[in-house]
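Shown here: the complex without one of its protein chains, the others still in place.
Letters A, B and C mark the chains as written, and numbering starts fresh at 1 in each.
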Amino acid sequence: MIDKFVPDVAAALADIADGAVILLPGFGNGMPETLVKGLIAQGARDLTLVVNSGGRDTGPTADILASGQCRKLICSFVRADSVAGRLFAAGKLELEIVPQGTLAERLRAAGAGVQAFYTPTGADTLLAEGRETRVINGRNCLLEYPLPGDVALVDAWEADRWGNLTHRESARNFNPVMAMAAALTVVQTRHVVALGDIPPANVHTPGVFVHRVVHVPA
Amino acid sequence: MIDKFVPDVAAALADIADGAVILLPGFGNGMPETLVKGLIAQGARDLTLVVNSGGRDTGPTADILASGQCRKLICSFVRADSVAGRLFAAGKLELEIVPQGTLAERLRAAGAGVQAFYTPTGADTLLAEGRETRVINGRNCLLEYPLPGDVALVDAWEADRWGNLTHRESARNFNPVMAMAAALTVVQTRHVVALGDIPPANVHTPGVFVHRVVHVPA
Amino acid sequence: MTFRPLDRAGIAARIARDIPEGWFVNLGIGIPTGVSDHVPNDREVIFHSENGVIGAGPAPAPDKINPFLVNAGTQHITLRTGGSFVHHADSFAIARGGHLDLCVLGAFEVAENGDIANWARSLDEPVKQVGGAMDLAIGAKRLWVAMEHITKGHGGSRIRRVCSYPLTAKGVVRRVYTDLAVLEITPRGFGVLDMIPGMTREELQERSEAELHWT
Partner (left out) sequence: MTFRPLDRAGIAARIARDIPEGWFVNLGIGIPTGVSDHVPNDREVIFHSENGVIGAGPAPAPDKINPFLVNAGTQHITLRTGGSFVHHADSFAIARGGHLDLCVLGAFEVAENGDIANWARSLDEPVKQVGGAMDLAIGAKRLWVAMEHITKGHGGSRIRRVCSYPLTAKGVVRRVYTDLAVLEITPRGFGVLDMIPGMTREELQERSEAELHWT
């Protein structure tokens, strides 16, 4: 019987290696806070963190950055006055800024087997300096590569033992695309449901993209 | 008040022009049969038809091809012994064969603003002859371009006045991606529901991709 | 001066006047966020938020906050009846794929060729705040900009021959709504569609680094 549930967060994250690329969803909500705490406790170092925003001074993103475990941050937005901004200014954090839509599309590309794609986003900006561009149908486009993760930490509202997930409202955000972009997708779910309880047409993230699930009640 | 419902199929299809690229979903089911009949009655000519399979001797795809309205067929599969196969053999139909996954991805690219992408699918085959390839991370890849439609004819199970849709089981198939890939998306729906009746988290094709809806009861 | 510049809410209200029923609209952070407050309830305009919300509604009453529902500014919002949710890649497919009738962004500067600069104030700014602006700028069917006509600090004009700040995108702006006027980008440069009451052509030109055109 397939059962992707693991007993606790420590078991779910035990084998995350130093140097791993970590995909972290969340946009005002939908961030797997308990898994982030678990990753801090687990202690893997030299991580690359992929997350939409570098966060502020508190919260999961700030905490994992402040822990010193991250070598590099890939995101669309960093405040100068934040843990991320100060670490970068001090030369303690590499930074790669990616437009938010390109970030989402690069993650999807990683999950979908697209090996590279051309987008007009950013093509006429500083972000294109030194990079490959091409004019397609009169539009200047930037060549972008997939952004696969070693591990995605995912937040869900419901999960069944096959790893089928639902997400609440806008807490869906990056969760489904990061789930599909990682070699190992670990989920924290608020609710455990029986197989078949989620209607087949309304699964938001199919279990094919999910490897481990931990039940984290509210 | 937004209301995308139009009174009948003729009104929905009246302005389809000669030379249009028509996106036609369906894979054993989920094909908008009434809209296809309407397009035959409407009589636009010199069409390019994009559909997964060239069909057999009967059915909507065979009918629209047999009508002589189509100049070109873009699909993943054509039987020699079919209307499509015989028209092609007789030099009366241009044919572009696209692997099924590349077809779906080119449609999504058109809908998502991706201007081109690299895929390993087909790169080492006859389909790559004379085309641009590139080795990415050791894999030979083929450069593929978006496949936008002038018109998508879409099948739905439920629709509301904003054009939010649901699709039944595997009848979903190409419907959502073709809806997003066309400049004009016309839907036939089995059921009309009130705005809000489809749960917001379970809309299969959001109304942002839909322009006209016709109610076609079973 | 016999004219009174619009305040930020006034700019938002002026923009709202020009949005017809049925449009799908994305509102950037800053002045644009306020536009939805000025669209009357009986005019159905569907607001897209890039974190996957189609049909964003106004802020909830304090006792009705849903922690799972925020907009791109991470403010609590509601969902209009008929709204729906998608994931981030699908949401940006809407934005980048040309499905938004309109996007309204704030900006530091707009140039007469439609260039927009709204993400970084200098080339050597150490930390970057791109977010979704570059995606929205290139993807929407129409890009309108909402900003003050002149900067608060040194009083320079934001209406430029050429942008002096790093670009967000080239040649994409259609209209600019400022506290003084409504401008459109034409093949000749900035055309003036509207001015606030009491403002003269000369007064507006004085406050614009680029040349303005009247038809």
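The rule we apply is simple: contacts are C-beta pairs under 8 Å (C-beta built on N, C-alpha and C of every residue); 3 or more make two chains touch, one makes a residue touch a chain.
For clarity, every value in this text was computed on a predicted model and none was experimentally measured.
Participant: Check the whole complex and report which displayed chains the hidden chain contacts.
Facilitator: When the full complex is considered, the omitted chain touches A, B.
Participant: Check the options B:22, B:44, B:65 or B:107 and report the residue that touches the missing chain.
Facilitator: B:107
Participant: Among B:21, B:36, B:116 or B:177, exactly one should touch the missing chain; which is it?
Facilitator: That would be B:177, which touches the missing chain.
Participant: Residue by residue, what part of chain B touches the chain that was omitted?
Facilitator: 27-30, 52, 76-80, 84-85, 88-89, 95, 97-102, 104-105, 107-108, 119-127, 140, 168-177, 204
Participant: Please output the residues of chain A touching the missing chain, sorted low to high.
Facilitator: Looking at chain A, the ones touching the missing chain are residues 1-2, 108, 110-114, 160-162, 164, 180, 195-196, 198, 200-201, 203, 206-209.
Keep in mind that, in the parts below, only the chains that are shown with their structure count from here on.
Participant: Does B-C or A-C have more contacting C-beta pairs?
Facilitator: Top pair by contacting C-beta pairs is A-C.
Participant: Provide the C-alpha centroid distance between chain A and chain B, rounded to the nearest whole angstrom.
Facilitator: About 32 Å, centre to centre.
Participant: Rounded to a whole Å, what is the gap between the Cα centroids of chain B and chain C?
Facilitator: Taking the mean C-alpha position of each chain, the two centres sit 34 Å apart.
Participant: Could you grab the centroid distance between chain A and chain C? Build each centroid from C-alpha atoms only and quote it in angstrom.
Facilitator: The computed centroid separation for chain A versus chain C comes out at 29 Å.
Participant: Can you tell me which residues of chain B touch two or more of the remaining chains?
Facilitator: 112-114, 200-201 - these are the residues of chain B that touch more than one other chain.
Participant: Could you list which residues of chain C touch at least two other chains?
Facilitator: 79, 85-86, 89, 92, 95-96, 138-139
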